[in-house]
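If you scroll down you'll find the structure; I have some questions about it.
Only one protein chain is missing from this complex, and each of the others stays in its spot.
Up next is chain A:
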Amino acid sequence: MTIIGVLGLQGAVREHIRSVEASGAEGIIIKRKEQLDEIDGLILPGGESTTMRRLIDKYDFLDALKQFGQSGKPIFGTCAGLILLANEIVGQDHAHLELMDMKVQRNAFGRQKESFEAKLEVKGVADDFEAVFIRAPYVVEVGTDVEVLATFNDAIVAAKQGHYLCSAFHPELTDDHRLTAYFVEMVKTSKKELAS
């Protein structure tokens, strides 16, 4: 069985677990860095990125998460998770995990009353994906290795770089599990490759 962890320090953890299970993998909540050894792929959920970063630092998670990604195991970041993956954040001196070559802007669509949902084409996943954006970030610039999977009004809202995947919207808040299933496939492929 493919096991996918969801970083459970804060945020929409339960919904991701449900979506992972609906996609035919086992989902476990990761609260301690030692648990990273038990999983094949990791989801960084939506929540408040400042809160998550503070808890990541507190429990010495930062290097463990970076090493997890650098070992070739896939990571999928949604919303706050996308911010954690980026190597540059507009208006901030420091980024977090710096695993994806992209520059992101926090709360890029505005405050909560500007939060919205829209149907999007997500390359290789769906042409009518119901995307829920909540105080969402977007990607301002990407490096040459990053493939853009979705845009909304010209802003990049989903992307992939090798075994890293990110979306500015929340697939876990809908019953559409296609993006999570796409990630589960990435994890299965990487598991085979890492084993051989």
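By our rule, contacts are C-beta pairs under 8 Å (C-beta built on N, C-alpha and C of every residue); 3 or more make two chains touch, one makes a residue touch a chain; residues count from 1.
In the analysis below, contacts and distances are computed from a predicted model.
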Quick one: the chain not pictured, UniProt calls it what, "Fe-S cluster assembly ATP-binding protein", "VacJ family lipoprotein", "Protocatechuate 3,4-dioxygenase beta subunit" or "Pyridoxal 5'-phosphate synthase subunit PdxS"? "Pyridoxal 5'-phosphate synthase subunit PdxS"
Write down which of A:79, A:122 or A:186 is the residue touching the left-out chain. A:79
Would you mind spotting which of A:43, A:132 or A:146 touches the chain that isn't drawn? A:132
Could I get the residues of chain A that touch the absent chain, sorted low to high? 8-15, 31, 46-48, 50-51, 54-55, 58, 79-80, 106-107, 110-119, 132-135, 152, 170, 173-174
